[in-house]
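One protein chain is absent from this view; the other protein chains keep their places.
A and B are the chain letters, set down in written order, and residue numbers restart from 1 in every chain.
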Amino acid sequence: MKHLVPEFETWKKRYPAGFESSLVIPCCRRIQEDRGYVSDEDIADLTEYLGVPRIQIEEVLAFYTQFRRKPIGTWHVQLCHNVSCSMRGAEGLLAHLQGKLGVQPGQTTTDGRFTLSTVECLASCGTAPMLMVNDTYHENLNEAKVDALLAALSAEYQT
Amino acid sequence: MIEFFIDGVPCTAETGQTVIQAALSAGVRIPSFCWHPNLSVPGNCRICMVEVEAEGGAWFDIACNMPVTKGMRVLTDSGKVRELRKDTMQFITLNHPVDCGICNKSGECLLQDHHYAYNGQPSLSRDSKTHATKFYPLSDRIMLDNERCIMCSRCVRFTDEVSKSRALGVINRGDHSLIRPNEEVDFNDDPYSDNIIDICPVGALLSRQLLDHARVWYLKATPSVCPGCERGCSINIWHRKSEWKLNALDPQLNTSIDRVTPLENPAVNGPWTCNKARDLSRIFERPRALQSKVKSAPADLAAAINAATALIDASSRAVALVSSWGSNEELAAFHSTLGGSFTSFVKADHVPVPGERIEDDVLIKADKNPNRFAALAMFSALPDDAASAFPADTDLVLVWGEGAPWSAIPSSARVILLTSYDQPENVRADVLIPISVQTERNGHYTNFQGTITAFEQCFPKHAPIADAASLFEVLYSSTSRVAGTK
Partner (left out) sequence: MSNRITTGGQKLFMTFDITPTSHSLAEYKARGGYSALRKALTEMKPEQVTKEVLASGLLGHGGAAFLAGRKWGVVKLNDGQPHYLCMNADEGEPGTFKDRWFLENTPHLLLESMLIGSYALQGRHSFIYIRGEFDLAYRRMADALEEAYAAGLFGENILGTDFACDLVMYRGAGSYVCGEASAMLTSLEGKKGYPRNRPPRLTVAGLYQKPTVVNNVETLANVPYIVTHGAEGFRKVGTAESPGTQVISVSGHINTPGVYELEYGYPFADFLANECGGMLNGSELKCVVPGGISTKVLTKDDIMPLRMDHHSFVAAGSQLGSQGMIVVAEGTCMVRLLQVMLRFYHHESCGQCTPCREGMGWLERISNRLVAGQGRPEDIDRLYQISRANDGTTICGLGDAAGYATVGILDKYRNEFDYFIEHKKSMFGGRLEVAGIGDNARLVDAAVA
């Protein structure tokens, strides 16, 4: 994580003095953006850099759903299955995705391309059903659009 | 002072006190799991909810976070409060495994106590309980059972606020939450770790070395003082009740230390103690010196006393190394009897062992002896250069206790050794008289702040061994110096 420190130092400037603890979450996000997950080494480095108890970082990584301690597939397909999305076809789409990808929620395809997850409300109920791939929302979906999306993502993935 | 009412009875609270604190001072027990008088207030268990009468309608909130206001009318046992407690107990026991039959906490478990007091009903759930890790090694010393854990967070707050090891935390969330040590298991290095065993309100945190060792109701607690350092924490030494003695097994088991817990003493250690106190059996139950010896040959106690008396009579330059583990009574006895015949120095019977924490700002003091304070009031300290304590013509050295600088004692001097433990250096003694340990008698220590605390006898003496205080009297009265013939 050490190569990210200059970036972290610029962030510090906007915070009041004594707010080092606050940097745990943004730093973990940046580390994960860079590595794909937060490694044990990152935790040790971040503990030292911020001067917070190590357990605080371990707790944060376990509490928030977006943080990962292990790598996952290239494309994290996160399908909302909350109320409005379920009312507009999410459950059917989930079945469709499971069939298409051959995995259950929580699993990664054997070629490492796709990890499938079900997630709670992403505040996109007006364009339901929808899903998020990594950081990008894909809205107003149906099976055809999902198929097209998977195809486009597969093509992008370089073997 | 603020005047208010609990259950219709007028009470007073200090400014800044919460209802639960004021109630405790007033002798009203409001139940709690997560609240502890010496830790911060998390307000998560919700069992301490009380009713507050008000004109706009009664309101309900947790007593542990409720500031006392003037004229407040608190009800701790109204119908609604009982209902709220029943609900809370239903939730707390919802997924709690009924392990009582095999759980070490049974008999001293807050959950058992509150369940019977405030609920007493079977679970209303028809769904199976959630499961979690059992037998998780929280550290080398402590076992964690996550199913029994009710997430009160006392253990985590203890490591944040008291021991400051910051070694414990809660990972995940919801009912998947788990107490865990940090992944470096810094908790192994926390010398106060075992306090969480005491404060855990359920059987989630248990001593690994004492696992399934004994049911608590077979044991009795004898108040004592930890000799591990000059803090002198008040402790309870637990051992088998005489009416529950084990007939068929090794009788030693009936007179051994089953466990050690802190005894609350606001002036000295509060409700805490360090792990060294927990491990006192490692000190007291080392192989004992039980046989008097004269020139390494077994002798009875009377013969050994005679031999010692003769050595004292014959000496012209005698030096005594006084035990810093001697009780106030023993030290006084030595001072008023043999002390006149010896040039006396107080030694440190114990020094820190490698890896032992020297000192901190919690409890642990650098001096690993319980009574140097009292001893130094009567005698000088042994100089760092121990050899300088012995004039060239020293012909007799009385060694009382352990830790003597044997290599500094002139080889020409005779040695009278009064000791409790069977150690290799004992062979140097011309006369060896075994003496009792702290748990075999009553006495007092004076800690580094001058506070005097009593310890009480737990066990009878194993064998015909002497108590140091009376031994000094006997030796003194036997020598010709007393008779004034020298």
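Just so we're on the same page, a contact is a pair of C-beta atoms (placed from the backbone, for glycine too) under 8 Å apart; a residue touches a chain by one contact, two chains touch by 3 or more.
These figures come from a predicted structure and were not determined experimentally.
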{"item": "From B:R46, B:R141 or B:R278, residue that would touch the chain that is not displayed", "value": "B:R46"}
{"item": "Residue among B:V28, B:V68 or B:M151 touching the omitted chain", "value": "B:M151"}
{"item": "Contacts of chain A with the absent chain, listed as residue ranges", "value": "14-16, 18-26, 28-29, 52, 56, 59-60, 63-67, 81-84, 86-89, 91-92, 96, 119-129, 132, 135-137, 140-144"}
{"item": "Touch list for chain B against the chain that is not drawn", "value": "41-47, 49, 60, 62, 65, 67, 84, 87-88, 90-92, 94-95, 124-127, 130, 150-151, 170, 172-177"}
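We adopt the following convention: only the chains that are shown with their structure count from here on.
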{"item": "Centroid spacing, where centroids are CA-atom means, of chain A and chain B in whole angstrom", "value": "50"}
{"item": "Chain B contact footprint on chain A (complex, rising order)", "value": "40, 43, 53-56, 58-59, 62-63"}
{"item": "Chain A contact footprint on chain B (complex, rising order)", "value": "166-173, 180-184, 186"}
